[in-house]
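As you look at this complex, bear in mind that one protein chain is not there, while each of the others sits in place.
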Amino acid sequence: MLWTIVSFIKAAIIQSIPLLFGSTGEIITEKSGNLNLGIPGIMYVGGISGIIGGYIYEHSVLTANPVLCVLISFISSLLGSALMSLIYAFLTQSLKANQNVTGLALTTFGVGVGNFFGGSLLKLFNESGSISLLTTGSAYKAVLPFAHKTGIFGELFLSYGFLAYLAIVISILASIILNKTRVGLNLRAVGESPATADAAGINVIKYKYLSILIGGMTAGLGGLFFVMDYTAGAWTNNGFGDRGWLAIAIVIFALWKPKNAILSSFIFGGLYIVCVYIPGLSSAAKEIIKMLPYLVTIIVLIFISTKNKRENQPPASLGLSYFREER
Amino acid sequence: MKNFITNARKTSFHISKRSKSALPTWKAWTIRIVSVIISLVVCSLIIVLLTGQNPLEVYSAMIKGSFGSERKFLVLIQNTAILLGISLAVTPAFKMKFWNLGAEGQVLIGGLCCMVLMFKIGDKLPNSVLIITMLISSILGGIAWGLIPAIFKAKWNTNESLFTLMMNYIAIQLVSFAIMVWVPSGSSVMGLVNASSRAGWLPDLFGKKYIINIITVAVLTAVMYVYLKYSKHGYEISVVGESENTAKYIGINVKKVILRTMIFSGALCGLVGFLLVAGTNHTISKELAGGNGFTAIMVSWLAKFNPITMVLTSFLIAFLQKGAGEIATSFNLNTSIAEILTGIIIFFIIGSEFFINYEIKKTKKEAD
Partner (left out) sequence: MAVPAIELKNITKKFGCIIANNNINLTVNKGEILALLGENGSGKTTLMNIISGIYFPDGGQIFINGKETVIRSPKDSFDCKIGMIHQHFKLVDVFNAAENIILGLDDGKYNLKEATNLIKKICIQYGFDIDPEKKIYDMSVSEKQTVEIIKVLYRGADILILDEPTAVLTPQETQKLFAVLRNMRNDGKSIIIITHKLHEVLSISDKVAVLRKGEYIGTIETKDANESILTEMMVGKKITLNIDRTEPKDTADRLCVKSVSLINRNGVKVLDNIDFTAKSGEILGIAGIAGSGQKELLESIAGLQNVDSGDILYLNPKTGNNESLKGKTPVQIHQLGVRLSFVPEDRLGMGLVGNMDIVDNMMLRSYKKGKSVFLERKDPRKLAHKVIDSLEVATPGASTPVRRLSGGNVQKILVGREIEASPTVLMAAYPVRGLDINSSYMIYNLLNEQKEKGVAVIFVGEDLDVLLDLCDRILVLCGGKVTGILDARKTTKEEIGILMTGKKLKTDDNANGGE
């Protein structure tokens, strides 16, 4: 029983990591006043770019060096999600396009890119079979040597690949930067009232671009974690599923605070897999239990909207594009 | 004092909004058409990169794949009709600035509702009665899925885009549940329902499939055009969408309009779900709407909520998806290339709106 609980918690933590990357990235983006509905697409691209980078490297050398595997796939994942974010930023900031429509188009595009390369990468290299990056995958999953020897503590806290810890570090860092630094103050001002920030001499467009870019790259790592750590270097089309949308929902659950996103992601991660840990469920009943994260999101949404606390509201200019000469 | 604000550049670009001097319509359309052409060129470049084929051949393969035979053409028109139908359904809500991202789920639940009847009592009712009850249950299902978020929006201003988004997944899980219950083998794929009796199948008109779907959507297009432009409801939707303050000032009950419009919107999505199950697929899966619920949002937006323009935008996207699918099959690639191309085209069209709504001026500065 104890070990069931431990393995449930562990599974919930693993499930929560992509959500945490995604929601932290979306919070960073939303804090600048941009509602990026393209995050699910960016996460797909973050995953597949890592796969492509890792595949090309593993493919071109005889014995792959694990450190280089990680480095190359990590960088190519960041590049992929950065490019996606730039498309969103260019369209919404420079060309003032509607954020919702651009975001949805980006998600369509990103999921397409992910599934297309996931399904065709091997064919493009004249190979058959399915993608499986053994060296890269195990490098991402590597844990401290003594992790499994320290009992429950080790299982619960030490038995994850480095990306899991990176996710938590990034959310704490984001929280500190947003609340304790000048850059964070400026960024929050841009999201609350771009006209005020502009008048205060803050380069609004630069801040928005950067937060979209950094937020997107953070979210992309969620996709990378999924393909490298969770599925150990393998790609299945649509395998990442709807986690991107859940990440956006967690932003609301976390009240736009990266620190809260850690616990929120854990809760959602738990709900996501709880059906596996409830004994004696029929496969049909499991499908009903799988509704839980979505139902909880809806309940939280309603709950927040009935409260009217000033500090818990979304950034005031969320979803609006800023144009200085508006008159 | 620092002294860097002198004339560094001789000319610079300066952007301003065209508020008082809008572009003439023909110029705006030229910009849109040019952007579509450029996007098609970009798409073909990508295809060429991936397949190494001559782009003209690729496009001719796309055209052949879409228009090559009567059946292929009929499928293209049917795909257009479904996308157009969902686009029309989401339009009234969008015009009201109600961000309904739940069309996917509303269609799915509509499909599920009529599938229940088709599967359970398909052999107990005369076909015409069965089809009518299926239609009604689909519409009711769609209404429920649209109305629930609308009630909370009206009451507490609950964020509708996330609410409707989550409703999609609840619908998906319900469908998965139903399939698990109905298909005991655990294969989780539902085959054709009533394949021999064809109970609950929409009849072929003029000896062809899909004709009823196409006619229904064509009628719907006209109805929606008239509804939005000439009816009092349509007028109220425009006012609420433009300014809630104005709506209050002239005594429009904003909450009532939100609820009414979402009932209408949900009902139409449910209707499309019915068409998909009874007229097209005769089965159900999680992929019933196939992402069209999201694509429809873009179709509606790109057409500026005009149902007639939507015919064009939905045809363009349906053609692209069909054509890209053909390429993928013939070059043994993944069909997701269709989504990539759709994304690219939409990027170009939404980007082109900038050049219609803003003007870029050169500001000249004499150097000292």
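By written order: A and B. Residues from 1 in each chain.
Keep in mind that, in the parts below, a contact is a pair of C-beta atoms (placed from the backbone, for glycine too) under 8 Å apart; a residue touches a chain by one contact, two chains touch by 3 or more.
Small disclaimer: the values here were computed from a predicted structure and weren't measured.
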Hidden-chain contact residue, picked from the options B:K72, B:K155 or B:H233
B:H233
Among A:S7, A:N98, A:S132 or A:S193, single out the residue that touches the unshown chain.
A:S193
For the chain not shown, which residue from A:T4, A:S130 or A:T181 touches it across the whole complex?
A:T181
Out of A:L144, A:V169 or A:A316, which touches the unshown chain?
A:A316
Quick one: which of B:T25, B:S128, B:S185 or B:N245 touches the chain that's been left out?
B:N245
Would you write out the residues of subunit B that touch the absent chain, in ascending order?
1-7, 12, 14, 16, 18-22, 230-235, 238-239, 242-243, 245-246, 248-251, 253, 363, 365, 368
Absent-chain interface residues of subunit A come out as 180-182, 185-186, 188-189, 192-193, 195-203, 310-311, 316, 324-325, 327
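By our rule, only the chains that are shown with their structure count from here on.
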Using mean CA coordinates as chain centres, what's the gap between subunit A and subunit B in Å?
26
Touching residues on subunit B, where the partner in the complex is subunit A:
15-17, 19, 50, 99, 101, 152, 156-159, 161-163, 165-167, 169-170, 173-174, 176-177, 180-181, 186, 291, 294-295, 297-298, 301-302, 332-334, 336-340, 342-344, 346-347, 350-351, 353-354, 357-358
Inside the complex, what are the residues of subunit A that reach subunit B?
37, 87, 91, 94-98, 100-102, 104-120, 123-124, 237, 242, 245, 248-249, 252, 282-284, 287-288, 290-291, 294-295, 297-298, 301-302, 305-306, 323, 325-327
